[in-house]
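The complex is shown incomplete by one protein chain, all other protein chains being positioned as in the whole.
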Amino acid sequence: MEFSYFIYQLIIGLSYSMLLFLIASGLTIIFGLLNIPNFAHGALYMLGAYFTYFFLHSLPGVSFGIALVLAVVSVGLIGAFLEYVPLRKIYERSHALQLLMTFSFILILDDATKYFAGTDFLSIAIPKLMDGSITLPGDREMPVYSIFIIACGLVVAYLLWLGLYKTRLGKLVQAGTANKEMLSALGINVPRLFTLVFILGSVLAGLGGGLAGPLKAVSVGMGETVIITIFAIVIVGGVGSLKGAFIASILVGELNTFGVVFFPSFAMAFTYILVIVVLLTKPEGLFRTK
Amino acid sequence: MPPKPQNLKNPIIWFFASLIVLWAAPLFLPTFYVYLITEILIVSLFAVSTNVLLGFTGLLSFGQVAFFGSSAYAVSLLIKGTSLPFAASFFISVGMSALAALIIGLFCMRLRGFYFAILTLAFSQIFFVVVYKWTSLTGGDDGIVGIPKKPFLFFNINGPDAYYHFVLLVVMVSLALLYLIIRSPLGEVLQAIRDNSERTEFLGLQVRNYRLASFVIAGTFGGVAGALFAPFQGIVTPELLHWSHSAEPLMISLLGGMYFFFGPIAGAVIFVFIKEWITGFTEYWMFWYGLLLMLLIMYLPGGIMGFVSEHLKRGKDDSR
Partner (left out) sequence: MAKKQITRREFVKVVGSGALVAGAATFGVPTLLRAANKPIKFGQLNTTSGIMASQGVPAMRAAQIAQDIINQAGGIMGRKLELVQEDDQVKPSVGVRKFRKLVLEDKVDFVFGTNSSGVGLACVPLANEFKKIFISTSMSDKYTGANCSPYVFRIGESTCMASKASAYCMVANAPTVKKWAGINPDYVFGRESWDFFKQGMKDKNHPVEYVKESFSPFGCQDYKPYITALLESKADGVFTSLWTGDLINFVKQAKPFGFFDKVKAFVNNTTAVATSIGLGNEMVPFWGEARYYPFYRDSELNRQYISMYQKKFGGYPAADTGAECFASVVALKLAIEKAGTTDTPKVIAALEGLEFEVPEGKKWIRPEDHSGIDEVVLLGKFHHDPKYPFWVYDPKTYFTVPGKEIAMPLSQTGCKMAKP
């Protein structure tokens, strides 16, 4: 492979990685602090795409950016409800039961979406500003929107890093991820913190969905197609580790990209092979937090 | 804290009584229900085997379909591709599941909690990919179609009632074995590990080996369920090996009550009937089904058996 093609594929892979990171970051933060494996994270991602479509097409003169913000807020509200009403009842229960609960959310959210939006595929156009591509050396095209996704991923990663390491709230989240008893000992309103973090995670899932919208067929069930990959990323990176999710997203994204180039017939298995290799060498993920 | 398991007072009487009642069931039931109960029996066995891990060892495995599915595929290939008698095919397939569980288990035993769940899922997905892609052997996503119900030893098991009786016998014997295992010293150790693995380790027991034993037991009986399922359906497809199928026995165990041996059986009966019923009357069955699940978890977190035993206990306390 010539070097320029290698670099080209690297960037292509990075745009997929960053999309995965946007979704996985929310899941790992929730899983880390609340200790809930939220299987419905993919459904929230789907809702992000649907809400973006809905706001873009039902409100006159709304741009993609505004629709995205409205969508993210809506998904955050739904997340707040899910945390506040059903999830709160089962914090002390087993992971298995929590998984089943969040699985029931998928069934409900999927069918509710089908009821309101119908079963036809919906399509969100790439915003005019970011349509098209720039030509790289070797007459290769790089879509502007993919570059935008990379930028979004990096900005969100930076903001989350700032939020987690530089603010009081972030430090509480970190402390709570490492040791839950400490929070109550500090006299923190733990339930409120949990709600806030669940909203943050939902917002990130919704953002991922809204940004993925222009690259995907918006459809019921689109959450289930990503959720296992997202869980794999969270586990490979280490539950609760933002850095881990970032690195693991890049690993999964690049592995899928280069895997397709070199070993196309194993494409279905890449993510699982990565999970097996990483977990057999590092049983608690790349960056364990507790 | 999980409740202490309650032993049946007269297990042998229970065993034969339920066997006789169920054996006679086809006399009273329309054929469709004979099929449905056959399926419930197979699903029950799969769920109980999974629950050996989930409820009695405290291991959340997302990969039990690997053993169910590989056994279903093995038995189908042996039935269709060789002249071996069905009994031989059956035991070879179950043996292969046990072996697969041993090998995968050796890799997975170091891991805890959700990491264990995802690693088992990854292994089972590798099985899925192999079956999906090895079209020349497995038929790919079209699967293997037309698996006949060959005689088992000297017994003709063709036909819905005959196959039901065959499944009933195999499942009842398997459940009895699993019951004995759970009540045995091995079962006691597994439950001690579930409740506190560090303490068990201090007592000088090799937690790892016990967990592995539990994993192999679950895989083996999952394999029995798979080997029964293939001729019952007459077809095997990669769907049987997909991770989403792993969720089913877990869900059934949780709904039924995972700390009870008979929990998954109660779960399977209710699960299959409710699903059959809801999917029949509305296109939006997922919504109602999801809502029902959510409410059940919110208000019956111990599952059906948990709820029942709680009430029985309370009733006893009141009468005292």
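Here the chain labels run A and B in written order, and each chain numbers its own residues starting at 1.
The criterion applied here is as follows: a residue touches a chain if its C-beta (ideal position, glycine included) is under 8 Å from a C-beta of that chain, and two chains touch if they have at least 3 such contacts.
All values derive from a computational prediction rather than experimental measurement.
Summary of contacts with the chain left out: across A:Thr52, A:Thr195 or A:Thr257, the touching residue is A:Thr257.
Touch with the chain omitted from the figure is made, among A:Arg93, A:Lys114 or A:Lys180, by A:Lys114. For the chain left out of this panel, the touching residue among B:Gly146, B:Pro185 or B:Gly204 is B:Gly146.
Those residues of chain A that touch the chain absent from the view are 5, 8-9, 12-13, 15-16, 110-111, 114, 119-123, 125-126, 131-133, 140-141, 143-146, 214-217, 219-222, 224-226, 229, 253, 256-258, 260-261, 264-265, 267-268.
Of the residues in chain B, those that touch the hidden partner chain are 30-32, 35-36, 39, 132-133, 135, 139-143, 145-146, 233-235, 237, 239-240, 276, 279-280, 283, 285-286.
Assume only the chains that are shown with their structure count from here on.
Work out the mean CA point of chain A and of chain B, and you get 33 Å between them.
The residues of chain A lying in touch with chain B in their complex are 37, 86, 89-90, 93-97, 99-101, 103-108, 110-112, 114-115, 228, 231-232, 235, 239, 265-266, 268-269, 271-273, 275-276, 279-280, 283-285. Across the complex, chain A is touched by residues 54, 60, 107, 110-115, 117-119, 121-123, 125-126, 129, 132-133, 243, 247, 250-251, 254, 258, 284-287, 289-291, 293-294, 297-298, 301 of chain B.
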